[in-house]
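As you look at this complex, bear in mind that one protein chain is not there, while each of the others sits in place.
Let's look at chain A:
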Amino acid sequence: MGEIEHFLPLLAQREAEGTLTPLLTHGHVHFLWIQHANLYLVATTRKNANASLVYTFLYKMVEVFSEYFKELEEESVRDNFVIVYELLDELMDFGFPQTTDSKILQEYITQESNKLDTGGSRVPTTVTNAVSWRSEGLRYKKNEVFIDVIESVNLLVSATGSVLLSEVVGSIKLKVFLSGMPELRLGLNDRILFELTGRPGGKNKSVELEDVKFHQCVRLSRFDADRTISFVPPDGDFELMSYRLNTQVKPLIWIESVIEKFSHSRVEIMVKAKGQFKKQSVANGVEITVPVPSDVDSPKFKASMGSAKYVPERNVVLWSIKSFPGGKEYLLRAHFGLPSVEREEDEGRPPIAVRFEIPYFTVSGIQVRYMKIIEKSGYQALPWVRYITQSGDYQLRTS
């Protein structure tokens, strides 16, 4: 079988030692691996390959397989091994990634066909064209574009209550149902763009994007030159761009907690949740996860809003509040018993985590000012915009 036989034993050994890394070496062979469900995807190399290329490619492979099989795990690979072989053949050539766009691949590697017809086989021009992410000749009765601006808030608060890290990671996702090969231009209230074009400040608030990343369809040199975002979009869903900015804005949901542990007796937890965002907005699906020691029993809760439940498999209390308006404050009191024989090992102190979603709201103030759509047949298309803010990596350390 070859070198790969050494992979699993090596993995097990390193895992036991606690020295597991994404790259494992056995002799002259390097294994670069990721895990997805119950599968390991392993790339092997003998040379000093470009590691980030390998990992991004492995994740891209997972994306393509997931598009084909909905769920990617051992069984779906077994059930579809022919397609897997065909895809692997197309995804990579002698170790160089080739076509990884699942929409394009789906045009000539389909679920039904097992064999390629020898006469008049259709290889989409997209495979060798400069625009490798969009096929020609698409037609829609109603031409529309849906724009979703999704901001995720990452927060890290120390045990003493000071904010260590507060950043917003934004993503602009598009759903494109347009005919032909349209040229799109997105206009945002980008501060640097305003400065370059000499727009007066004041009434028009602008957003300062610290770092921006674009889908490969966007003309990067144009953006670098004058901050214009212009592109020929892929068909259907895709992430056009992502951005990151640090924010001094008060954390949207602030948590104060007091955890009192009385050895051999009980644990008393008090959690106060404050909505520090404007009154007109409402946070939905708020879930506050409070870690508790693993040996607690007899949970008792009292919440001024929402409901709390003990989840023993995760050693946490889950406090759910369906609807949390801005400016409000809610309290949870939890009481647990502790066994008279105390645990030996140290359990660490996981942080309190918060999940939430606030529709029609952004922390950064970013705005889609326009979306110009130009196609040679000159049709009019409607863009629709939606904003939402959600929790990202939102954690508050406990003392």
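The definition used in the following text is that contacts are C-beta pairs under 8 Å (C-beta built on N, C-alpha and C of every residue); 3 or more make two chains touch, one makes a residue touch a chain; residues count from 1.
Operating definition for what follows: contacts and distances are computed from a predicted model.
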Undepicted complex member, UniProt protein name, chosen from "Proteasome subunit alpha type", "Fructose-bisphosphate aldolase", "Autophagy protein 5" or "AP-2 complex subunit beta-like": "AP-2 complex subunit beta-like"
Residue, one of A:71, A:211, A:260 or A:313, that touches the chain absent here: A:211
Selected from A:39, A:156 or A:368 as touching the chain missing from the view: A:156
Chain A, residues in touch with the chain not shown (by the definition above): 18-23, 32, 34, 47, 50-53, 55-59, 93-94, 96-100, 120-125, 127-130, 132, 156, 158-160, 164-165, 169, 210-216, 219-221, 223-224, 239, 241-242, 244, 346-351, 393, 395, 397
